[in-house]
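Apart from one protein chain that is not included, each protein chain of the complex appears where it belongs.
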Amino acid sequence: MFGFDILFPSLLNGLTTGAVYALIALGLTLIYGVLHIINFAHGAALMVALYAVYLLKVNWGVDPYLALPIVVPGMFALGYVLQRAVINRASHGKDENILLVTLGLSIVLENLALIVFKSDTRTIETAYTLATVQIGPAFIAVPKLVAFAGALLCAGVLMAIVARTDLGRAIRAVAREKHGARLMGIDVDHVYAMSFGIGLACLGAAACFLLPTYYVNPQVGSGFVLVAFTIVVLGGMGSFAGALVGGLLIGVVESLGGLVLGESLGQIGIFGIFILVLLFRPQGLFGARA
Amino acid sequence: MHERLSQRSRDASGRSVALKDVATIVVFAVAVALLTAWLDSGVWLTFVMMTLYATLLAQAWNLLGGFGGQFSFGHALFFGTGAYVQAIAQMQGGFNPWLALVVAVAVAAGVGAVVGALTFRYGLKGSYFALVTLAFAEVFRILALSVGFTGGGVGLMLPLAESAGNMQFGSRKGYIALMLGLVVAALAVTAWLRRSRFGAQLQAVRDNEDAARAIGVDPWRTKLGAITLSGGFMGAAGAFYLQVFQYIDPAIAFGPQVSVEALVGAIVGGMGTLWGPLLGALVLHTLADLTRNLFGALPGINLVIYGAVLILIVMFLPRGIAGMLDRWKRS
Partner (left out) sequence: MSNRRTFIQQSAAAASALAFPLVGGAQPKAVKVGILHPVTGALAYSGAQCRAGALMAVEDINKSGIKALGGAKFEVVLGDAQSNPQAGAAEIEKMNEAGCAAVVGAYASSICLATTQAAAKHNLPHVVDVGVADQIVERGLKNTFRFGPGYRTCAQVAVNNLHVLNTLAGKPAKTVMIVHEESLFGTGTAGLLARELPGFGFEVKEVIKHANPTRDFNNIVLRMKAVNADIVIPANYYNEYVLLLRTMQQQQVRPKAIYSVLGGAASSYKFVKEFPEAADGIIDCNHWFNPKDKRSAALRKRTEAQDIFYSYEVFNTYTAVRLLADAVERAKSADRAAIIAALETSTFSDHFLPYGRTKFVNGQNQGAQPLMTQVVKNDIRVIVPSDYREVDPVFPLRS
């Protein structure tokens, strides 16, 4: 039905789109893995990061990739403060309350953006926005290839942080057994805030890689939230390798599913996988059995 | 073991407490009916109607989430099912809307049963369960977009034909009466859950599933019962929505708005309580309307305030409004 010259580009498209999804999911999986919260505000945070990248480019001419060292730490700081000052304090540790707090946060962030930036959709122009690279019969946009590399890099950095640093050890301890970790002298609140901060920092990176081929408006984050959740579940909550592989896999499923079933119905592939994974392998591809 | 549980609900003090519930529900129903009869303003009648509607959403969620401890993020699944069945039964099946309502509730409850059977069989709980319900809602949304008899992306528009027999009321009061009936039914079921053996079993499963299993409760069947009830009420809310606004499309039916409204009302009001959903719905609806009316001029400000107040409510009332009232009563 579809020749190689359609399937192959579709596959590559899926991989590159999936890489961006993976970047978004990396942060979400860390936040879930450590704090055990489903962060409803993840989409809104992505939107904030996208606006930051946009403003840097439009007001100061900073190229999105060069904005990485500004946006990533900035988002980290935002995440740390939000978790420490708002989420932690408001939720009293109860799951259902954390949910509502992140939900409230997402409403606040989205509408603050609406007030400040109005609802216009904004895009940026860069020298490489339309540049493509030919791989076989496929023309792949350069920003998407960069995003792919970026996702691999981020996943690698995160895995290194968690595996090799003291912070990483503390994170792993808290994720596994919060009370035990506290008894051992680990400042759990600080670790929580650091984790949330790193989670949002990933969104900062995602935004830098995404904006060249996408756009930003106050509602832009909501389109990515469900996909991100699916990937976190598929990959295994708390696993970076899982988020990366899961993201790429979902990207490919979305792409090929769209080809076969039509773009609209093809989205079902994503959720079908979601449900099947939850039913038959809830720990995901890389997660540890609880 | 079972006897001990049922004894608890049958001893003397239990019975007077159950009567108290019945009495308060009756008082509530009469009060709302009187208020409705007395009100004349379209704005206030709409407010009462939409608050009751939000209450039903929260009540349905509360059955499964508050009492059953299973948080659903995709309750719109049952809402949308109810709405579409209500529409399709009338428009393509020629059913009378009152009969269609029964069918809608039954089908929505059935969907609840199927989803529950599947997910609980595989032991999904906590966040996993929450996310799977979200996924199911999305799947139904996408299917509704793609299938012919749901009208696809165009949605379904109920033809205008005002009459009580057609469940299309000229005045909001008719709709309020209908919704009040549904809310009272949900209150009755909630009150029953608080005092019955089934309810006790459900709460035991919620608090500690393994311990419950150890004393002979079947968690799967208990949770299944809860999700079926929850789904049924949610389906009624969906059917109601269709009758009031006479238009449904996949985004409205299965989208996140309804799912969020259901869980927010229940949690803010106080989970696992009888009056929590009403309190939560009332407070949130008032907040939304107030902010929209006071700050409507600059788009977005009203929602920023709404979101901030939501966070503050959660910050200062961690057990919800009902929880706070409970503490006041005791202190």
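As written, the chain order gives the labels A and B, with residue 1 at the start of each chain.
FYI, a residue touches a chain if its C-beta (ideal position, glycine included) is under 8 Å from a C-beta of that chain, and two chains touch if they have at least 3 such contacts.
Keep in mind the model is a prediction, meaning the values are calculated, not measured.
K.L.:
Among the options A:196, A:224, A:240 or A:274, which residue touches the chain absent from this view?
P.N.:
A:224
K.L.:
Give the residue, chosen from B:25, B:50 or B:266, that touches the chain omitted from the document.
P.N.:
Of these options, the touching residue for the absent chain is B:50.
K.L.:
Given the full complex, what residues of chain B touch the hidden partner chain?
P.N.:
41-43, 45-46, 50, 145-146, 152-155, 157, 159-160, 170-171, 245-247, 249-252, 257, 289, 292-293, 296-297, 299-300, 302-303
K.L.:
Where does chain A touch the missing chain, residue by residue?
P.N.:
So the residues of chain A touching the missing chain come out as 2, 6, 9-10, 13, 17, 111, 114, 118-121, 123, 125, 129-130, 132, 139, 141, 213-215, 217-220, 223-224, 227, 255, 258-259, 262-264, 267.
Here, only the chains that are shown with their structure count from here on.
K.L.:
Within the complex, which stretch of chain B touches chain A?
P.N.:
Those in contact with chain A are residues 65, 71, 73, 118-119, 122-124, 126-128, 130-132, 134-136, 138-139, 142-143, 145-146, 260, 263-264, 267-268, 271, 298-301, 303-304, 306-308, 310-312, 314-315, 318.
K.L.:
Considering only the defined contacts, which chain A positions touch chain B in the complex?
P.N.:
By the definition above, chain A touches chain B via 32, 36, 38, 86, 89-92, 94-97, 99-101, 103-108, 110-112, 114-115, 119, 218, 226, 229-230, 233, 237, 262, 264-265, 267-268, 271-272, 274-275, 278-280, 282.
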